[in-house]
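Yeah, one chain of the complex is gone here, protein chain that is, but the others are all in their spots.
The block that comes next holds chain A.
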């Protein structure tokens, strides 16, 4: 899965989220093409004005959203508990929730749980920040300048086509198995969705609006801040969300291969020692951390959309 080329990986990213969480076409026609090449990003239906005055439906109520979202996880947990304690599946294949909990407590007491979570999160954040920053800059260059497009697009397209795992041996040779190689790999993972989506979105900013901006004397940087940037904000945010999912994906890839700490290491190490409870623990932690960081970007998205769109 991790070695899929970057195009398909974007799809993976999209699947990581609930599809409705990724909003590309917030400005309606203005940026609906924004996803351009990341065509797998489904434009959400236009967010209707959430009934001020109109009677609020059940699905619009906050408590229902929270309760509704919790139904399946709770059901899963119950089924898991039932199946593992009833002896239907041996605990060596499916540890009970309690065993996973105890494994967590055990690791926490040794001071490893916090360390692993912290180091993995740190890698993701640093790699994501670097990759997304480069992605924004290069995406802007390619999306705004015809020359940048001509010079950079083919090369970046080719690099994007390299399966992510192909980088690993090279990165390890060049940078060793310390932090650098992992962070670079994660940055590569975060770079491409941002670059691709931002470049496409900038290229497709409504030409009518651009012309109006120019007709009223805007050019260069002023045109960028007044028209192009606000027009692509929704796309930029969905790009960041995809990039964050990618960053977690690449983190595990990096840690599976060469590391002595982190959740990916916990996975390999437990696999080698047959500690299935810890494998479960690592997977659950990855799910929770991924969801939490995504929710963070989601909050930022809500703010930005209210401000810009």
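The rule is simple: a contact is a pair of C-beta atoms (placed from the backbone, for glycine too) under 8 Å apart; a residue touches a chain by one contact, two chains touch by 3 or more; residues count from 1.
We take it that contacts and distances are computed from a predicted model.
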Undepicted complex member, UniProt protein name, chosen from "Aldehyde oxidase", "ABC transporter ATP-binding protein", "Methanogenic corrinoid protein MtbC1" or "ABC-type Fe3+/spermidine/putrescine transport system ATPase subunit": "ABC transporter ATP-binding protein"
Residue touching the undisplayed chain, where the options are A:152, A:177, A:209 or A:283: A:209
Given A:226, A:261 or A:283, the one touching the chain that is not displayed: A:226
Hidden partner chain, residues of chain A it touches: 27-28, 30, 208-209, 211-219, 226-227, 230-231, 233, 307-309
